[in-house]
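Yeah, one chain of the complex is gone here, protein chain that is, but the others are all in their spots.
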Amino acid sequence: MTPLIELKHVYRHFEVNRQRLPVLQDINLSIAANEIVCLVGESGCGKTTTGKILAGLLGPSSGEVLIEGRPRASYTGREAALLRRALQIVHQDPFASINPAHTIGQILGFPLQRHGMVRSRAELRRRIWELLTLVDLTPPGDIVNKFPHQLSGGQRQRVSIARVLTVNPRLIVADEAVSMVDVSIRIGILKMLHRLREQLNLSIVFITHDLALAKYFAWDGRIAVMYLGRIVEIGRTPDVIAHPAHPYTRALLAAVPEADPELTRHKQHLELRSEDIPRLTEIPPGCAFHPRCPFFVPGVCDTRVPPLEPPPDYNQLAACIPLVETGRLIPYTERVNPDGR
Amino acid sequence: MSVKSTVPPAASPVRQMRYLKPFRQRVGEALSSYTARVLLQGLFTVFAVMTFTFFLVRLMPGNPVDIKIDQLMQTQGLTYEQARSQAAGLFDMDLNAPVGQQYLTYVQRVLRGDLGKSILSAGTPVADIIWRFLPWTLFSVGLGLLVSFALGVLIGAAMAYWRGGILDNVMTAVASILYSIPEYIIALLIILVAGVQLQLFQVGELRGGFNPDVAPGFTLEFIGSILKHATLPVITYVLATIGGWILAMKSSTISTLGEDYITVAKARGLSERRVLTAYVGRNALLPLVTRLSVSIGLVVGGSVIVEELFQYPGLGRQLLRAINGRDYTVMQGIFLIIAISVVASTIIADLMLGWLDPRVRVGQKATKG
Partner (left out) sequence: MPNDVVVSVRDLSVSYLARRGRVRAVNRASFDLHAGETLALIGESGCGKSTLNLALIRQLPKNATIDSGSILYTRRDKSVVDVLKLNKAELRRFLWSEFAMVFQGALNSLNPVIRVSDMVYDTAAAHGLNKAAAEKRALHLFEKVRLDPYRVFRAYPHELSGGMRQRVLLAMSLLLQPQVVIMDEPTTAVDILTQRSILDVLQTLREELNFSVIFISHDLAVAAEIADTIATMYAGDIVEVGPVNEVFYRPRHAYTLALLNAAPRLSAGAEELYSIPGSPPDLIHPPPGCKFHPRCTFATEVCRTVLPPLVAAEAGHQVACHHTDDVVTAYRKVSRA
């Protein structure tokens, strides 16, 4: 089946202070209709840029973006307009993305009218009511005349999701969409996104730095782990979370505290060889993670850029040459001191 | 009990070296390149203004040269050719030469420090006029700005610190009113109210830069006379600009007081004085320094009417005379000086900002982790 959207060998760089920052390198990612994909990684890993490219807010510096098998550039005129509506993004801070001077009714009404989605005032009203009900802001009559500042953080985020839904999207990129929302309310919004995905046949790309949240949200989907502009591991969520392959994913998972005192205190951490994250201007050669990797193999990891391949005994893809070639990882210290002294 | 592998967090000597050496170098390099960049930008601006002024004089429809030729033809009954050659003598440039070449000659002269000769007071070099009147303007405007900035910053900071107090409420109103009155109105008010109505001083006596009866020299009497004569323009400049400083400093201080590092500094038990100077004051001042540069430049040009009203022998008054008398070489020269002063003050402010704010020095480039 043709994926809804596919990135092929996508590179993206930015020019900052006359320095070239390679923010994305060789990203290959396809998202099927109705699929959930989580992009996880630390700040500066390129997950937001990937999200923007998927949503069409940014173009790649090189590489291809295919939509239902056709290059994005081949969509012109009315098709291009439809495409823009089909791919939508929800940002982290609803306060920054919705106009504080408009009522909720206006915020939802403008795109509906602008894109000619409604024919009459009665239909407009009906559609706004429908959207607010869809995002659990009920009764809509209580909400529609309020201003954003009169709503709670969770409610505001629901409004920004409802606004995205006005144009009947096929894909929603949710960039840290619940990071600013309180713990007790997050789950409600995530559950709603799940429900919307089923009801409206949406694909969702969920961008987060919170692995536990990613695991919960994308349990039926896939997780892609990014590091310094590359995807280092991608696979079905249960596989990646339960049996992480790439050393970076292992380090991340081992580092996350758990909301369970006994478990979290006995968790085995993976100590990195360095705590410094290299700058994007000085990405290490070979595998970008090698200067920090506890399983570093000199001569291999620092010379060859690892491709995403299936390691033996794993169901996912990982970009780690020693693991793919030998099926196991040996700690660098053991390699240097085989006697353990 | 977390079982950890025994890899040490690589603090090898190599790593230390890598940090220590380039760190110093980097700051040194950034500073020098920053200074160089600022200076180059300044030179370019002055050059651009010079060029612009030149072509304005030379190429505007009904250009100054033609107007002079017309004037000469009408008033002295000369033929066009005669008037043209006389005008050429006045302008000290060859009007038959192509514009490009004239421009090159002009630039060459300016580079040598030769700004040409005045048309109005024929034969007097423009440079002499500027040297004679510039010090008065620099002195009065500079003193006014200094007093206004210092007072404004202190008052604004105090208002923010005791926010909502009497000082804050009264001064906010006063500052807003002062801020909205143009300086020539303030000058007129001073003359009419303090001078004419209340007879606090004799307006006529305070004409000029100093009392002509006092012999110039390094004497107390002479210096006193200079100060006395500068009082009214300086007060005008202070009143005209202080409102802006007060309001700007107040809002800047209020936002600085809300910063976490202020709470942390207080929580660290620092003395109130240290918190107010190194933590609040220095950070609150940063946005004002940029503003300062803009106003220095503008006030030099903006002193025209005030100097005329007080009959103060500054450059602004000369500019007004030059405009009235169509003394284009003098105008050209004064505009050049204004441009240089704007640029110079911007450079000084930029360098000051670099000195006050380490983040600017490295060209806004923070190490992101």
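First chain written, first letter: the chains are A and B, and each begins at residue 1.
Everything that follows uses one rule, which is that a residue touches a chain if its C-beta (ideal position, glycine included) is under 8 Å from a C-beta of that chain, and two chains touch if they have at least 3 such contacts.
A quick note: this is a predicted structure, and the numbers were derived from the prediction, not measured.
Across the whole complex, the hidden chain's contacts among the shown chains comprise A, B. The missing chain, though absent from the display, is touched by one residue of A:T2, A:Q113, A:T133 or A:S152; that residue is A:S152. Between the chain not shown and the residues B:L270, B:L320 or B:I340, the one that touches is B:L270. Of A:K215, A:H246, A:R273 or A:H290, it is A:K215 that touches the chain left out of the display. Here the missing chain is touched by one residue of A:E123, A:D142, A:E258 or A:E334, and it is A:E258. Residue A:L272 is the one among A:I5, A:V205, A:A245 or A:L272 that touches the chain not shown.
Residue positions on subunit A in contact with the hidden chain: 42-43, 152-155, 182-189, 191, 209, 211-213, 215-216, 219, 238, 241-242, 251-253, 255-265, 269, 272, 275-277, in rising order. Contact between subunit B and the unshown chain involves residues 2, 9, 11, 15-16, 19-20, 23, 163, 259-261, 263-271, 274, 278-279, 282-283, 286, 356-359, 362, 366-369.
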